[in-house]
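All protein chains but one are shown in place.
Order of writing sets the chain letters: A and B. Residues in each chain are counted from 1.
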Amino acid sequence: MHQRSIVRVAAPLLIASLALSACGSRGGTDTGTSTGNKTAIIGVMAPLSGNLSALGLGIQHSVELAVQQANANKAVPGWTLKVEAKDDEQKPDVGKNAATAFAAEANVAGVVGNLNSSVTQSTQSVLATANIVQVSPANTGPSLTKGANFSTAPVRPYKTFFRTCTTDTVQGKFAADYLYNTAGFKKVATINDKKTYGQGLVKEFTKFFTGLGGTVVGAETINPDESNFQAVISKVKPTAPQAVYYGGEYPAAGPLSQQMKASGLNVPLMGGDGIFDPKYVALAGATANGDLATSVGAPADQSAVGKKFLADYAKAGYKEPSAAYGTFSYDAANAIINALKVSLKDAKDVASVRQATLDALGNVSFDGLTGKVGFDKYGDSTSRVLTSYKVANLKWAQIKTVTVP
Amino acid sequence: MDIFVQQLVNGLTLGSLYALIAVGYTVVYGILQLINFAHGEVFMIGAFGALTTSLVLFRGQTSLWILPFMIIGAVIASVVTAVLMERFAYRPLRNAPRLAPLITAIGISVFLQEIVRLNYDHVPFTSWNPFDLPDAKSLIPFPQIDVVTGPAFQVGGVTIQRAAIFTIGALLMCSAVLWYFINRTKMGRGMQAVSQDPDTARLMGINVDRVIVVAFMLGAILAGIAGVAQGLQNNNIDFRMGFLAGLKAFTAAVLGGIGNVAGAVVGGLVLGIVEAMATQYIPGQFGGSPWKDVWAFVMLILVLVFRPEGLLGAKAVDRA
Partner (left out) sequence: MIKIPDIPESVVVRHGAKAWPLALAGAGLLMTGSLLSWSGDPQVLGDLSISFNPGGLQIQALALALLAVVLLLAHKGPLTSLGQWADTALGLRALATWALLFMVMVVVAITIEAGGLINIDPGGWISLLGAVLLFAAARLVLPRETRDPAEAHLPGWSEILVIVVLMAAILFGTAYALGLTDAWEFVLFLVFVTGVVIAGIRAGLLSWLGHVTPRHRHVLTLAAFAAAFFFPFTQNGSDANMSIASQILIFGAAAMSLNIVVGLAGLLDLGYIAFLGAGAYVGATLSTSAFATIGWNPPFFVVVLLGACVSGTLGLIIGTPTLRVSGDYLAIVTLGFGEIFRLSMFNLDGNNGPDLTHGPNGIPAIPDLAFGSFNFGDTHNVLGIPLARFSNYYFLLLVVIAFIILVFSRLNNSRIGRGWVAIREDEKAAEAMGVNVFGLKILAFVVGAFLAGMAGTIKAHQDVSVTPDQYIFLESAFLLAAIVLGGMGTVAGVMIGAVILKLLPEKLRFFSDYRLLLFGLLLVLMMRFRPEGLVASKRRQLEFHEEDEGLAVRVEGEFAEEVKP
């Protein structure tokens, strides 16, 4: 008898509660915050774990800083901006999942990312289908904005994709010009790491360097997962180059420079923004002096805005430094915020004004950390400020900053 | 001609490194018929052991007398890793089907890489870093030692790195000691007996468990020394260095005839030379550095097909 009474009590209770939960409305629909503002999300896709996490976290925090400042200044009246970061693990599959998740969220106004071109190739189409703007702070491959035949017949493949960094074309040309005209080297060997960035950079460099009249005496590749490059160095050395132009990133470039000098190939190594990192000098060791690099934008610690960014970043207390792509990410986030100022002004929700956001982003123009931020008809950055650097006293020192036409 | 000799030197240097690691695969395989896939990670941990010794005890000084301590640190780190691995992961699986230890090995390999990547610079679950060790998520510069590193020697038109001499010297010395150990000591002869017939060896009073531990230790000692050599040669180490080196070294062991210690040395040297020569001499589009690994693996497959026992003859090929 005892147990039956329990059942009698429990069963109606359970049924009642299930019914209540089915019809009752439970939270979860709050789009606004306590201030009555509506929320718009700026997404970040970058490798937040794994061996590139330092760069990815720098991107995330720089965007967070930009958004935090925008909220403080009430840049978009009536709206609160929020950052939502998703890890892409440097993998196209995972990146695609992250992009799809953003596409499914009604509040996502724009996305900053990715770091790796191979991942961007997978995320571009997903965000384009949802008509969400995507601004990459780091992808330099020309085909992302100009399609398969970027030099002969450029066609923009995805109208929602923009970038704040320059393409390999701009940087390769700048480096070729520096080596041929300023440094006066006529014979150069190239080495690349056969990754999208490195190979693209060397290709563009070679085109302009030979165009100027220089000779590329050797074109080699290395596997950046290895760390012994003797065989390649021995092959390059007899061709007696006056400099080696390297396309790739600092983890391989540093040891390459060190091993070059140790093998008696005492010529400067030059690279792009991928090697412009303090760790390059640490890895290349005592013989790094004289090595060269180009990078996009004016050095952050030279301009007033750059100094302010670094100070604000330090004040915000992020655990990881802003790293190589911090300034581009900050500009990318601000480009989206500037577009939202226009598109969200009288908007009821984020999803319905995506086209307006896209149109507004195409027309933004403001002074960012990397120069004047704006986009051409392909979505490429119109900022063409480049700086060359040289290692002196085991530190990167600025040579000159120029604006390329 | 200079170029040929130069690439020969490069190949020998690279090959010596492969050979030092390959011995570890071959000794363990000879006794247990087990591919210790995680051996590459033992090599990596050896390099980190040397780095830690130098940073913690000597604050990264560069005097020559520090080198022996670094080698000892490397060897201790790798031997401890290898012995723990044997005791807690492989021994319980000794009678399991062949697939089990192989998959365990892959698991250990991933685990060790990750533990170094995530926890080298701090005590797990804290941010406590008492010795101010560097972050292991990216490449770490390896301390350079006077005399052993520095400007290369020029012999005619050929450049010889100082670290290369160290590596080749280490291989020569280790080979000699190893030969003596295996052929002239009681334990070494015990190892030979176990590799020929473990059951009979056990009946003859040989402690098989101990022999197996010694085999793991032997491999680890050589891998630790190889870790120091690689650090000195390339000026940097990172947590992923074990994977590719381990793969190549295993290829070298199979090439020479797995289970055969002399074969591992020969296989390593041959593989190193093939890679260097492929970079230099294979002409056309399928030549050069991008394809050298492809040619190395193609050679491995060819050797296995036409001479499955390897260059010098393997032990117990058929027992797999």
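Just so we're on the same page, contacts are C-beta pairs under 8 Å (C-beta built on N, C-alpha and C of every residue); 3 or more make two chains touch, one makes a residue touch a chain.
Here the structure is a predicted model, which means the values were calculated and not measured.
Within the full complex, the residue among B:V9, B:A136, B:A152 or B:V254 touching the omitted chain is B:V254. Checked against the hidden chain, the listed residues B:A100, B:I165 or B:L312 yield one contact partner: B:A100. Of the listed residues B:A22, B:I35 or B:A152, the one in contact with the hidden chain in the full complex is B:I35.
The chain not displayed touches subunit B at residues 29, 33, 35, 89, 92-93, 96-104, 106-115, 118, 243, 247, 250-251, 254, 285-286, 288, 290-291, 293-294, 297-298, 300-301, 304-305, 308, 317-318, 320. For subunit A, the residues touching the absent chain in the complete assembly are 2-4, 6-7, 9-10, 13-14, 16-18, 20-21, 24, 26-28, 48-50, 53, 86-87, 89-94, 96-97, 100-101, 103-105, 117-118, 121-122, 124-126, 129, 141, 143, 147-149, 155, 157, 194-196, 199-200, 219, 221.
Methods note: only the chains that are shown with their structure count from here on.
Taken together, the subunit B residues at the contact with subunit A in this complex read 2-3, 6-7, 10-11, 13-14, 17, 117, 137-139, 141, 144, 149-152, 154, 159, 161, 230, 233-238, 240-241, 244, 275-276, 279-280, 288-290, 292-293. By the touch criterion stated above, subunit A contacts subunit B in their complex at residues 51, 53-54, 194, 220-223, 225-228, 230-232, 234-235, 237-238, 251, 254-255, 258-259, 262-264, 279, 282-283, 285.
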